[in-house]
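Missing here is one protein chain; the remaining ones are kept as they sit in the complex.
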Amino acid sequence: MAYQGVAGLFPFAVAAWLFVCGLYGVVVSRNLIQMVGCLAVLQSSTYVLLAAVGYVPDGSAPVFLEVVHGPVVDPVVQALMLTDVVVEATVAALLLALAVQVHTHAHTLRPDRLTRMRG
Amino acid sequence: MTARGRLVLFAAGAGALFLALLAASARLPAGGYPGPYGTVLNRVAVLERHTTDVVAAVTYDYRGFDTMGEEMILFAAVAGAALLLRRTRSEWTGPEDLDHLPDRSVADPSDAVRVTLLLLVPVAITFGAYLAMHGQVSPGGGFQAGVVLVTAPLLVYLGTRARLLVEIAPGASVELGEGAGILGYLLTGVAGLVVGGDYLDNFLPLGRLADVFSAGTILALSVAVSLAVAAGLAQMLISFVEETLRQEG
Partner (left out) sequence: MSLLRHAILLLAVLSGTGVVATRDPVAQAVTLSFHGLVLSTLFFLHAAPDVALSQVVVGAVVLPLMFLLALAKVRRQRVTRPQGRR
């Protein structure tokens, strides 16, 4: 039984918990590079949410030869997740490059020391 | 506001957000996934596009325009990282071995590590090529193939010195590969226009189901995306490795 009942709510609760957890990590982090790791947890919460939305109970993967026998999982949501995983990893790498450049010019990685913008 | 005050404020807001997300999830329709797009596509895609992998058909055919946008994001992120991590000539400190810090001695990878990783390189290349060409037949496609292909130079970097990574994947050919991948995607779309249909129209012959050369442009787009993703990630890796500077000096 998906989408309702306590068991059906569990994947969405997992996604919500990962989101809040990642957000907490970003807020209290004292190191810019560690903050990017917490951002990766934030990103993973959206993947869990998408996986839970598209799942059909006892559904098989959307790879089959001709005729559908029985329930099949939604393919559109999987196409979204597929491109998302690779692209968000490159965006996280871009953020790491930004953190390295911040350290080059400000000599610190602590967010609360980076309060003033310098030319 | 003190740090503790900020934390309390955040805890209140995050708790409210968590409860709101749970409440919203409880209002989803009972009985699971309601459709209709997923169910329609599962019934129709195999016969319409002659592909057995519906996810690849969605990524490169039904929603091919979105995949083009995602490729652009990847390209922009790689270009941004390369731009941020380049070092100007005045910052170059000299031709010493940039592979290790001056206060630590670096150990070459042991022979066991080197042999194992280098033996895995042809496995990675073969599997990546297989995934790129079989996206329309089995789980696979451009993005998976690209990330598996990029493990080949990555394994070389981990098993040997960084200098070898730059020698086997020089900056010019990596940039060429990335540009060729993205251009291939765009030109395949334009070819759909030239033939008389829409942009990114699936105009190539659809072939027989479960053949490798089937499903029209899905194979071409899949190969283009795998090239773009592999070259883009390799460019990102090279930007992070300091040795690239030695080529300019």
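Remarks
The letters A and B name the chains in turn, as written, and every chain counts its residues from 1.
In this text, a residue touches a chain if its C-beta (ideal position, glycine included) is under 8 Å from a C-beta of that chain, and two chains touch if they have at least 3 such contacts.
No experiment lies behind these values; they were computed from the predicted model shown.
Taking the complete complex into account, the chain left out of view touches A, B.
Among B:Gly32, B:Pro109 or B:Pro139, only B:Pro139 touches the chain left out of the display. From the options B:Met68, B:Leu154 or B:Leu227, the residue with contact to the unseen chain in the full assembly is B:Leu154. For chain A, the residues touching the absent chain in the complete assembly are 7, 10-11, 14, 17-18, 21-22, 24-25, 30-31, 33-34, 36-38, 40-41, 44-45, 47-48, 51-52, 54-55, 57-63, 73, 78, 81-82, 85-86, 89, 92-93, 96-97, 99-100, 103-104, 107-109. Chain B meets the missing chain through residues 53, 55-56, 93, 101-103, 131, 139-141, 143-144, 147-148, 150-151, 154, 233, 236-237, 240-242.
Heads up, the rule we're going with is that only the chains that are shown with their structure count from here on.
Of all the residues in chain A, the ones that touch chain B in their complex are 1-4, 8-9, 12-13, 15-17, 19-20, 23-24, 27-28, 53-57, 61-66, 68, 72-79, 82-87, 90-91, 93-94, 96-98, 100-101. Every residue of chain B that touches chain A in the complex is listed here, in rising order: 6-7, 10, 14, 17-18, 21-22, 25-26, 28-33, 37-39, 41-43, 45-47, 52-55, 57-59, 63, 66-67, 70, 73-74, 77-78, 80-81, 84-85, 138-139, 141, 143-144, 146-147, 209-210, 229, 232-233, 236, 239-240.
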